[in-house]
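Excluded from the complex is one protein chain; the other protein chains are retained at their positions.
Right, chain A next:
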Amino acid sequence: METLLQQIVNGLVVGSVYALVALGYTMVYGILGLINFAHGEVVMIGALTALQTLLILMGVAPDMAPLLKLAIAVLVAMPVCMILGFLMERLAYRRLRGAPRLAPLITAIGMSFLLQTLAMIIWGRNYHTFPQLISTAPMQPIPGVFVTPVQVAIVIVSALVMAGLILLVTKTRLGRAMRATAENHRVAALMGVDTNAIIALTFVIGAGLAAVAGVMFASNYGIAHYAMGFMPGLKAFTAAVLGGIGNLGGAMLGGIVLGLVEAVGAGYIETMTFGFLNSSYQDIFAFVILGIVLIFRPTGLLGERVSDRA
């Protein structure tokens, strides 16, 4: 029972980070029909930019409050990633707007390699320790179930960011223009919407969320390196598909569900396979889920209408 509760806690934490990243995939897919496979690398760039900022801050202002340092690191990582998202769209994907679907997809994969290599050149191939600025001392709200303040912070911040995004998309004039553009670029332009600007903005917002997610991953695991974005990127993509790609609520739900399945699965995989596989094989779950969803419910949990954009 304690194992289960513990894994549910872990699953919620990882799941809310997946959800943040999945939103970036699903927003871009919703508006362009493009799977931006380089999105995971934006997570990585966010984490490493934050790390770099922290290292500089620790050098110039060692006495600064840890939380303030972390906040500054996030506030540097976000605009850096947003500019990166903007440039990706402007320099690569926009030129391929009318091209056959395979061209932007391959470009996205190329972009992913490019960013990883770039990060490797800047930050090297080594794993870097990410400073633990929020306490990782575990608390025990229920005996036997451990929760760290970092984990609590991750869940709260994700929830706030997602609530903000939902408000933006459903309640504002800009959000309405985003939804209109996602449904029909041409008619949105006929309403006076600068659709190119809306598409660029979608990339920028997604990249901003990815930056936050990157700092969360690095804080949670205490590690950052040039290839750290790849696996979370794939999993977040799985989460987006699981929830129904193109659907914001679906991305959030998919992220949480995936995090839970993965964590609970990791807790029991050893028992389930009679000791043959241990918890380091937990990645199996995400991709088994992806397979099952694609076979039995390709539209995802909340998705509809995939056919009209495929």
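The rule is short, and it goes like this: a residue touches a chain if its C-beta (ideal position, glycine included) is under 8 Å from a C-beta of that chain, and two chains touch if they have at least 3 such contacts; residues count from 1.
Keep this in mind: contacts and distances are computed from a predicted model.
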Chain not displayed: protein name in its UniProt record ("ABC transporter ATP-binding protein", "Lipoprotein", "Histidine kinase" or "Diguanylate cyclase"): "ABC transporter ATP-binding protein"
Identified contact with the non-displayed chain, of A:L68, A:L190, A:M272 or A:I292: A:L190
Contact partner of the left-out chain, one of A:V28, A:M88, A:L115 or A:A177: A:A177
On chain A, residues whose C-beta touches the chain left out of the figure: 173, 176-177, 179-180, 183-184, 186-195
